[in-house]
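The complex appears here without one of its protein chains, the remainder shown in place.
Chains: A, B, C and D, in written order; residue numbering restarts at 1 for each.
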Amino acid sequence: MGLLAVEGLSIGYHTEKGLLHAVEDVSFTVKRGRSLGLVGESGCGKTTLGLAILRLLPENGTILKGRILFDGADLLEKSDEAMRRIRWKEISMIFQAAMNALNPVHRVKDQIAEAILTHEPETPRETVRSRVEALFDQVGIPRSRMGDFPHQYSGGMKQRAVIAMALALRPRLIIADEPTTALDVIVQDQILRQTRRIQEAFDISMIVISHDIAVVAEVCHDIGVLYAGQLVEYGDRESVLQSPMHPYSRMLLGAFLTVGGKPPRVPDNGNDSPDLMDPAPGCRFHDRCPMAEDPCRQTPVASVTVGRTHRVLCRRVA
Amino acid sequence: MDSKTSPEILRLSEVTKTFRQSRSFFSGTKKIVTALNRVSFHIHKGEIFGLIGESGSGKSTAGRLIVHLDRPDSGKIYLNQKEITRLPGRAFRPLRSRVQMIFQDPYQSLNPQLSVFEAVEEPLVVHGKGKRARREDRVVEILDAVRLRPPERFFYRFPHQLSGGQRQRVAIARAMVLNPELVVADEPTSMLDASISIQIFDILLRLREDLDVTFLFISHSLAAAHYLCDRIGVIFRGHLVETGEGKAVITRPGHPYTQALMDALPRFACGEKGRRYNALLNTRRKPPAPSGCPFYPRCAKGKASLCSAHAPPFKEIEAGHQVACFLAG
Amino acid sequence: MIPKKKKAVFFTVFFLGCLWTGVGFGASKRAAYLKVGLFAEPKTLNIWLASDRWSFSVLSKIYQGLVTRDPETLELIPWLAETLPVYDPQTLSYTVTLRDAEWSDGSPVTAEDVAFTGNLIKEFKIPRHYWRWNFVKAIQVKDAKTVRFVLEKPMAIFLSRTLTTPIVSKKEWEAVAQRARKAGKPLTALMNHKIKNPIGNGPFVLKTWKQGAYLLLTKNPHFFGKGLKIAGHVLGPHVDGVLFKFYGTSDAAILALKKGDIDMYWWSVQAGYLGDLKKNPKITLFRNERSAMYYMGFNLRKPPFNDVALRQAVATLIDKDFIITRILQGDGERMDSVVPKGNKFYYCRPDTLWGAGLSREQRVKAAYKRLVEAGYSWKVPPVDESGKGVRAKEIRLPGGAPMGPFTILTPPADYDPLRAMSGTIIQEWLRAFGMPASAKPMAFGSLLDQVKVRRDFDAFILAYGKLSLDPDWIRAFFHSKNDKVRGRNMSGYHNPEFDRIADLSAATMDKKARRKLICDMQKILMKDLPYIPLYTPKMIEAVRNDRFSGWVNTLEGIGNIWSFCLVKPIRP
Amino acid sequence: MELWRYLWRRFIQIGITFFVILTILFVLFRIAPGDPVTRMIGPEMTTEDAVRLISQLGLDRPLWIQYLYYVRNFFTGNFGYSFHYGQPVIEIIWDRLPNTVLLFTSSVILSAVVGVFLGKIAAWRKGKRSDTLMTLGALVTHTVFLPWMALILIWIFAYRFGWFPINGMISEEIWLDPSAGLWIKALDVFHHMVLPLLTLFLIYFGSYLLIMRSAMLETLKEDYILTARAKGLKEKVIRNHHAAPNAALPVVTSVGLSLAFSINGGALTETVFSWPGIGRELVFSVSNNDYPLAQAAFLLISAVVLVSNLVVDLLYAYLDPRIRY
Partner (left out) sequence: MADGFKTRKKALSRHGHWIERWKEGWAIYKKNLLGRIGLALLSIFTLMALASFIPPLIDPMYGPMSGVDPAITASTGPSARHWLGTDFMGRDLFSQLLAGARVAFTVGITSAFVSIVLGTLIGMVAGYLGGWTDVFLMRAADLIMVMPTLLVVLILAALFGQLNIWSIILIIALFRWPGVSRVIRAQTLTLKERPFIDAARVAGASHVRIIFRHIMPNVLPLSFLYMTFRVTAAINIEAALAFLGFGDPGTVSWGMMLQWVWKTGHMFKAPYWLLPPGICISLITLAFYLLGRAMDEVLDPRLRKEGERY
């Protein structure tokens, strides 16, 4: 039994033009102390998933069906107040745009202390202070910079500060949404390593959301590949990376540039991600898929289990 | 591609560019930031030259100088052996059809108010190339070349109706429509997903074959450069630190900074914890004297007496592979 | 942070407190001050600078002249003087004896003060006063109470204009004059002298002036008239003081009057308020004649209005009764001569009344007839073959050229909406007659500049507010020697016959003979029509009748010195 | 140190702007038709009177000499004598200034505080009935024609109910009463101020509300608000501690930009309520061709706007930590 189990989750957005099916029938589990990577191109619904777990979808977003079980209890059935208590204390989040995730008018240390004091209001000031200091040490920001305002930090430091904040309450699950986008390769790598170190040290479960499969491959135990709102492939790192079954996963891995690896091959038929307003009933990848057949478009696909922990959403694989 | 023998199309010689940045809302004083510091390199006709560096390293500035969007503070730029550094805008305009640029962000580099046709047609209009019907034909041709098919379906679409990949294709079409000799591609795929990037790269490669165009490819990724480029230059904080054949630089990096970049490349290292960042210091050193090596504060190998006081000159460690480091080779 | 409940209580108390101040204090009245509403604040208490009616409203209670007018007969009667002055035709001199009067600081009013005042005006050439004194050759102090004025030539206006000049205290002004003489600009220095506490000889003295809010006069214990019987009235003042309040708008003042915040509103009440006020039993309305002329003037220096026929036709076309009934809402008197009808002694009915009593169509026909005689023609004449009035097009001058467009300048609507409106209406009448007229309201200063300084205009509508009862001003307004830049003959009227009679009238000291001459002048003017007199508005004033009584009706309304000396509180 | 340099630069800028306005005013008042002398003395004046006065006032000297005097006088604080009042202009200005400042600042502060507060609430309850009501109310009161609003308020509260005085800023009875203490006098002024204040408040709070509301809605879309939510903060804390301070920044800017515009409203209000302030004095003096007073009043108003803009900029910098000296 995992710490977090998402079962058959579908999410839609109400827009000017109608209902947008952002996430369709997604299921996965995150085990204690393990990390899950969700990878996919922009607009595939990965951020929506992250927000849905914390029940922070924007106003026009609704969960159409499914369950989100955290520690066995369905988060969707909790009261707002109960949910508020779970946030950060149990599940915290590292946001995509760290640049903007910190409030510009408050000092960084205050923003971290605020998280602590909200959930543990009895904590004495001194303790809060020392805990914040410890967090800064952990993520490698000098203590002298604690009193700064966010705009005085560089991008990497902000990212670290956000990580520090996410760790403040030792949550059991951290959702990291594109934790390293917009950072330089070297900084990115350092932060990823740090993240993994902390996760392992504190035995925290993680969901890492990224468009870069390399990032996910670096950090995660399990990998889920999302395409147009559907979880097209899901399994442990080794099986997904070494034997990708879904054509999209293969395309993603094939497009990955390595030094010294074999040259990539990506078929180009000029097509793009499908319209999520009114998706075809079948596989959403069909018009970019090199092996697509007519039935792919028409009939809904069911996921196929190919290994102990490996599922694929493709009728050709079956 | 036999680049060594083909003639030089572009040469930068000791080019320096500084920017004034206003430090704060209240202060009138400006901070001077050096984007490029005495950078020299050249590109041969028909090759793809990769300029690699972190963001803020000055690599985009180099591109902007070449297409005359900015002027260097000192140094010279030659196009086809002709100096173009200080040409006034009017005199440079005819040359524009020969040097074009593809910008980084396809979401920003297309005017939201212009349709695809209008955007791609514009260079033709500006340079007075042909009547409308002729121009239409040319636009169809070039849209087809960047695989926007069928081209006429895209004519009256607006940028917001296109995906990122399609926009970048439109941007490429706009750059190519005048049949330029040299195209500066400034991180053309950094905003795109991996699968789309490869498609864009492939288009660039094919265009080179078909149209005999030279590319200056600017990127932060050594892997992408490795995939595309014939030659590579690595730039650190405005200083060119290493140039050479793509393969040579990637496989035998001479400069500690290049080595660090190589280390940073993700490689699906499942559980592997090999030698990493040996070239980098964990903490920072004090900055060197202005004349010193710019990489010295972060360099694990740096020697206080030597590196902090003197700028390392370029040193050829193998044929066509130069490194600006005392300790290289 | 204050708890919410406490906040609410605090604000309620505060709010109630505010209401209470308004209501509670409005009711508490101690001294019997007569409260008078003014439309605007007096601009100055320096009598030599004052030129606005608001300043005079106050100053006329403080400074008094040697003679004044009887409220009923409007005859000149002695005031600060013991008796009317004695004229000696041989020496061209008047001798005046003063009453026993005191300044408000207790010192006696002496012949020295009178002489000082006259000499001050002459020396500094004080505007608005100098022209009444420049013919006085010498002022001789006979003794403490007797003063003799020697004139250069006989002047009819000496009594009515010169001797009504307010007398100031030598003690107070000597020092000021000394300092002014030393200044680079003596006149400016004198006029800019700020009077903190004027020493007066009238029934009231200044107590406090809170600028922007109110001005309080209190009873002058040294007033010479106290208990004296002059013109059949035993003078007071019977009130403790006069409190002037300033209202920028009539709404506010009328409302204040209704609420009892003021006892009198010293300004003609607009027609719109009358209905309401009439119904209010606590308010009495007074209607009085005014000595004023509202008129339309022409520029006689240039065509087309140098043609008397055209002026007469325009006079015929203007329906004065319409203006009075509609625009003035009936509160005015039509003027048929330059002298208002209220001035019964000098008013003479002219030979022609120019369209009086005619209907619209009859007017058009009369004017048409007059102009056809004078050689005018039309593209479409205002009277068709069948003799019916129609809308005319393009009037042509006797030479055959079409009349060029001309403008009728009027004061702006903010200054006098009624005149601005009259201009617009006249414009419509003239247009229907084929004349390309347009009314153009203009800021008052610009208008005067245009008319008096540049003298570049076609026609204008202006007014003279408080015309003196002695109509010597006719001479000033129409004498050809006053046709100059900034001169008072604004029309550029030249008539040698008129000039002759006018000069004669000025030197004629016999009242009857003078009346005859002035009558002739009026008739000439009404034939030549440099001005078309339009109307004299009525002065309608409203007072409360529950606290004070005894207002004196006279020309120009109840706001006169008599009223202020006679009004008494009503004792409940 | 940077602050001083910044202030120094701003002061120079303000000085130049001011000087240009000064010059424009001079030129305007001289090229305009209209004869100050005629207006000053009235139609009864004779030609001789006028000529004498013109030379006494220095109006016959060459324009550039007049200009030099004008500038010199200005810098020595000598605005000349009012044609109308015959008092030094500076005295009149100093007399009226506190009244304007009292009415204007209290109205700006009141409407800003209430507007910002309600705007915060409205944005927070976006789409709910209370939001619709507040937004609509703000829109409607904000767009009412100001003098008309004043007339209607007078009609209802002063005429019908008689709760408030209609005019001026003090009751003579109270000020003449020696037993009335300071508190009573203050209350009296406040009592007179209620209607003009209410007029300005009703007109202006709406714009603050609308600006705050949209700024707040914009802020609520920011990532740090999402972070705050994810942190499990209470809604009230998110609203008051995280969203409002950021949303208030554009409001501060718009206060600065709309200052000149609010002064129009202030002048209209002063005129309708006969509030003895600078705005009303300006309206009166322009129709009286009282050059010196109109000039000084206009200059003062411009100076107030200029300095307030500076204050607003400093306030902005104070509120936004991203801007530091």
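Some notes on this structure:
Everything that follows uses one rule, which is that a residue touches a chain if its C-beta (ideal position, glycine included) is under 8 Å from a C-beta of that chain, and two chains touch if they have at least 3 such contacts.
Since the structure is predicted, the reported quantities are computational estimates derived from the model, not experimental observations.
Summary of contacts with the chain left out: across B:150, B:287 or B:313, the touching residue is B:150.
Residue in contact with the omitted chain (choice from C:72, C:88, C:276 or C:384): C:276.
Residue C:441 is the one among C:37, C:71, C:212 or C:441 that touches the chain missing from this view. Although one chain is not drawn, the whole complex shows that of D:3, D:20 or D:109 it is D:20 that touches it. Touch with the hidden chain on the side of chain D covers residues 16-17, 20-21, 28-29, 32-34, 136, 139-140, 142-148, 151-152, 155, 159, 207, 210-211, 214, 218, 250, 253-254, 257-258, 260-261, 263-264, 267-268, 271, 279, 282-283, 286-287, 289, 294, 298, 301-302, 305-306, 309. Residue-level contact of chain C with the missing chain is found at 249-251, 254-255, 269-273, 275-276, 325-327, 329-330, 410, 412-415, 417, 420-421, 423-425, 428, 438-443, 446-447.
Residues of chain B that touch the chain left out of the display are 64, 67, 69, 93, 96-97, 99-101, 103-105, 108-115, 122-123, 126-127, 140, 150, 152-153, 155-156, 158, 171, 174-175, 178.
Going forward, only the chains that are shown with their structure count from here on.
Of all chain pairs, the one joined by the greatest number of contacting C-beta pairs is C-D. Chain C has its Cα centroid 88 Å from the Cα centroid of chain B. For the pair chain A and chain B, the distance between C-alpha centroids works out to 32 Å. For chain B, residues touching at least two other chains: there are none. The residues of chain C never reach two or more other chains; the list is empty. If you check the complex, the residues on chain D that touch chain A are 222-224, 226-234, 237, 241-242, 245-246, 319-322. Residues of chain C that touch chain D in their complex: 17-19, 21-22, 25-26, 28-30, 35, 40, 43-44, 46, 49, 51-52, 125, 127-128, 130-131, 185, 187-188, 191-192, 194, 208, 210-214, 216, 243, 245-249, 251-253, 255-256, 259, 412, 414-415, 443-446, 448-450, 452-454, 462, 464, 482, 484-488.
Every residue of chain A that touches chain D in the complex is listed here, in rising order: 51, 54, 56, 84-89, 92-93, 95-97, 100-106, 114-115, 118-119, 149, 151, 162, 165.
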